[in-house]
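Removed: one protein chain of the complex. Kept in place: all other protein chains.
Chain nomenclature is as follows: A, B and C, assigned in order of appearance, with residue numbering initiated at 1 for each chain independently.
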Amino acid sequence: MLFRSDNVTAVCPQVIAAILSVNEGDAAPYGADEVTGRLDAAFGAYFGTEVFVHPVATGIAANALALAAAMPPPGAAICHENAHINTSESGAPEFFSGGGKLIVLAGEHGKLSAEAIARRLASLPPDRLQSAPPTVVSITQGTEAGTVYRLDEIAAIAEVCRRRGLVLHMDGARFENARARLGVSPAEASWRVGVDILSYGATKNGAMCADAVVIFRASPHAEALNRFMGQRRLRAGQVFSKMRYLSAQLLAMVEGGTAAHNAAHANAMAERLSSGLAAIPGVRLVHPTEINEVFVVLPDTVRANLAAAGFAVRPRPEDPSLIRLVTAWNTRKEDVERFLAAAAGIRVAA
Amino acid sequence: MLFRSDNVTAVCPQVIAAILSVNEGDAAPYGADEVTGRLDAAFGAYFGTEVFVHPVATGIAANALALAAAMPPPGAAICHENAHINTSESGAPEFFSGGGKLIVLAGEHGKLSAEAIARRLASLPPDRLQSAPPTVVSITQGTEAGTVYRLDEIAAIAEVCRRRGLVLHMDGARFENARARLGVSPAEASWRVGVDILSYGATKNGAMCADAVVIFRASPHAEALNRFMGQRRLRAGQVFSKMRYLSAQLLAMVEGGTAAHNAAHANAMAERLSSGLAAIPGVRLVHPTEINEVFVVLPDTVRANLAAAGFAVRPRPEDPSLIRLVTAWNTRKEDVERFLAAAAGIRVAA
Amino acid sequence: MLFRSDNVTAVCPQVIAAILSVNEGDAAPYGADEVTGRLDAAFGAYFGTEVFVHPVATGIAANALALAAAMPPPGAAICHENAHINTSESGAPEFFSGGGKLIVLAGEHGKLSAEAIARRLASLPPDRLQSAPPTVVSITQGTEAGTVYRLDEIAAIAEVCRRRGLVLHMDGARFENARARLGVSPAEASWRVGVDILSYGATKNGAMCADAVVIFRASPHAEALNRFMGQRRLRAGQVFSKMRYLSAQLLAMVEGGTAAHNAAHANAMAERLSSGLAAIPGVRLVHPTEINEVFVVLPDTVRANLAAAGFAVRPRPEDPSLIRLVTAWNTRKEDVERFLAAAAGIRVAA
Partner (left out) sequence: MLFRSDNVTAVCPQVIAAILSVNEGDAAPYGADEVTGRLDAAFGAYFGTEVFVHPVATGIAANALALAAAMPPPGAAICHENAHINTSESGAPEFFSGGGKLIVLAGEHGKLSAEAIARRLASLPPDRLQSAPPTVVSITQGTEAGTVYRLDEIAAIAEVCRRRGLVLHMDGARFENARARLGVSPAEASWRVGVDILSYGATKNGAMCADAVVIFRASPHAEALNRFMGQRRLRAGQVFSKMRYLSAQLLAMVEGGTAAHNAAHANAMAERLSSGLAAIPGVRLVHPTEINEVFVVLPDTVRANLAAAGFAVRPRPEDPSLIRLVTAWNTRKEDVERFLAAAAGIRVAA
């Protein structure tokens, strides 16, 4: 099945090469190795600022630990109702934080607005004992709707956070796709607009089993967040004895341009898919296609065309008429074209 | 300050008498005493069916433990966005359940509809690993908006639960007020319309520090819920060495009509307050007044009148124009009348 | 059954009077009332130093929250293997602390020694990521063996804690019994010998359902401990809407000498019981009787004598030959004498 997700892909050659390159000799365990020792500097160079980097094995672990760091009891997090942390992490943020509450807001095209956040905060006095006081806002970049926050939108949210002393967390499972879309540097896409802590996604973008929690040291929250991560990760089962193999994957993404290259390719494929589908009569784009995800409603004829050509598509559980198509670092242009041709009723081999 | 809440009141005489009546001699600790031993039978008689009763010291503990019993990991609960469990329990349900997720829905006048629940459930396939699967629906009766679910509304929700194997939990902090309003028996108000587990509120209704988790044995979930409560309550810090003093409070409420009497009085006072205020020009009732809570928007003149007479009112954090007035078992008719007169601009002593 | 425990007793008259005395008028909920507002000052006067006081409904809640405050993840607590927190709280400290580890040590007559603690700490480098680093030492005063730490023994433990930056927690379920035995002031028995945080037991000593976490403000850990307690207690289900009724119980204990009086009486009764039993041939005291608990091994003849007279005794689960007898604030001298006479084979009415 084509375009099912970006987490179904194989691992990109640069990551494989990086893993093989560190498979030599002994290395100190639990992150005391030299490869892991290079992470802070490498990500620091990438982001143009000092950072703390904590490798984890899954995006859920990255988000759950970052949020646990940012909402010690009795804290709460504000997020979009469709945020991955709310819909697809099985309560992991609540579990890892010891009961941290998610306060969900609606918002068009998967985005929270600074105004909506400010309004909700105004209704939650920080000293009201019964409410879990919000201590963090979590935004997803690119969003679960395949859209991208503009830099000024993030900055406005960060300003709301700053005024109330909240941490700004970015779920960056598709950070690189968003950054490619915006055409900005890693710095511009993150700490310069006020992000304190980032779940940096590598697995969806071509790695094997590695994501990272990146804490920007310029953040006023950096020391507290980093202390938590450093001490708490082991109890969470996220300290790896042979950590060099995770660290190498992360280094491969940010050194030499792999992350940017993979994301740009996936975006380009999605853009072609999106514009191609939109040109077919009756097809409706539900969200603008800004990263590597296309959300469309397909008329019955198009569905029939695809089925006839052997292309499977999966309706979304929340709305059976809605289809999500996801491209990835290794999506082939010819597959996109065949899919589009089939959708348009042109006979192709699936 | 009048009408601030029903949890600011003193303890009613019947509860005081009950406490004093058990203050004699030794009694086995941790609930093995004879007073506690009478709870199941007394509540069984009250509800007209066999029940398991677990005393706790706070309404939050009742809700958090009942929900923890009903959403073992990785379960989730569906509730109204304004439910007390979501807005005013500081993440206790999430904490006690080990990360249980609250899935919030909107709904007019504080009520969930069976349709809205069914729609959300349809979007959450029970076998989708990433979602915390809903295992319980929690409704508040009377609601946080001072309204009451009709019996057919509850039965419709219960039917949705039954079809999906979900537990139906009722946060009955104001169960007796709702029951008084509906004019039905405890049985009709609970298990006969499909409630599996009830947080039975006594403290707001005149007790000192006692609420109860009531499990209806006819429920297909009863054994599992009861096993959890029995085993888990101690780890939760909710098993009392001198439990007879909590049990006596609960018995006092359901034996001899105290609970019903207290609730009916509070409702009557709220009804008078509500109709009196509604008759004043410019006053707007935000929700129908169906139990002991009145939600009104007051015009500036009325606010000024009240202030001039020395009556304080507190705007709601979520909406400063909104005022909540709560009556209780011991609200005095003359206080209601003085308040109404003052609101209408008639000179009274506050 | 006589001498079963000190938690089987009724509530002492002073506590009943205190409860009745606050049962008048409305009071702000959740601890914002005036009675609760007097706690810090009253306990401050009692302890001769500034304190923060947090009422809870059970001793387990007191210990579990105090330890949770003192071992934020990934912390651990060092305690005696027979400590109540280890043997009789069903994992509550581990649960409330989010996985806090109990590190247990042996020690004669229920007491930890400063040397044993220091030795264990030396084997646990504070920077070893894999160990949960000890952040608190918990001692029970009087101990679970019915003995009492001497002041110099506590001071020595406190010094070990101080050198490593650890909190010293005292489980004071029988603090007053120990203090009566030592003949020292509340100050001398606690913060002056280095205790940072105390679970102050009132329920066993004559209250109904009230214990307190007392934090000594002179402690370098006071602010952090207090912040945790203040914020976290509600999520733990230990904030009471009508808190005045718990606070009144606590005030009754420390104001007017009730706590001291009750404890001294219980101790005296235990001393008589202990010396009387020890004088019977074949009876062996297992621990010195220093508070209100007597631990004895009874020969078969004595058991038969007691049974013949209708006195039940319960063997300890950990050792069926061992009997624990506990006296309380209301133990009657004549019951002690009858029990002793029966044990000695003199015919009495049980």
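Please note the rule applied: a residue touches a chain if its C-beta (ideal position, glycine included) is under 8 Å from a C-beta of that chain, and two chains touch if they have at least 3 such contacts.
In this text, all values refer to a predicted model and were calculated from it rather than measured experimentally.
Enquirer: Which listed residue (A:124, A:208, A:277 or A:291) would be found touching the missing chain in the intact complex?
Expert: Of the candidates A:124, A:208, A:277 or A:291, A:208 is in touch with the missing chain.
Enquirer: Of C:300, C:318 or C:334, which residue touches the hidden chain?
Expert: Final answer for the missing-chain contact: C:318.
Enquirer: Could you list which residues of subunit B touch the chain missing from the display?
Expert: The list for subunit B reads 30, 72-74, 98-99, 129-130, 132, 231-232, 234-235, 239.
Enquirer: At which residues does subunit A meet the chain that is not included here?
Expert: 1, 4-5, 7-11, 16, 19-20, 23-29, 56-61, 64-65, 89-92, 95-96, 203-204, 208-209, 234-242, 245-246
Enquirer: So which bits of subunit C touch the chain we can't see?
Expert: That gives, for subunit C, the contact residues 73-74, 76, 86-96, 98-102, 104, 123-125, 128-132, 317-319.
Throughout what follows, only the chains that are shown with their structure count from here on.
Enquirer: Of all the chains shown, whose C-alpha centre falls nearest the centre of every protein C-alpha atom combined?
Expert: B
Enquirer: Which chain pair shows the largest tally of C-beta contacts?
Expert: Most contacting pair of chains: B-C.
Enquirer: If you average the CA atoms of subunit A and of subunit B, how many Å lie between those two points?
Expert: Going by mean C-alpha positions, subunit A sits 40 Å from subunit B.
Enquirer: Between subunit B and subunit C, tell me the centre distance in angstrom, where each centre is the average of that chain's C-alpha atoms.
Expert: About 35 Å, centre to centre.
Enquirer: Mind pulling the subunit A residues that touch 2 or more other chains?
Expert: Where subunit A meets two or more other chains at a single residue, that happens at 73-74, 98-99, 129-130, 132.
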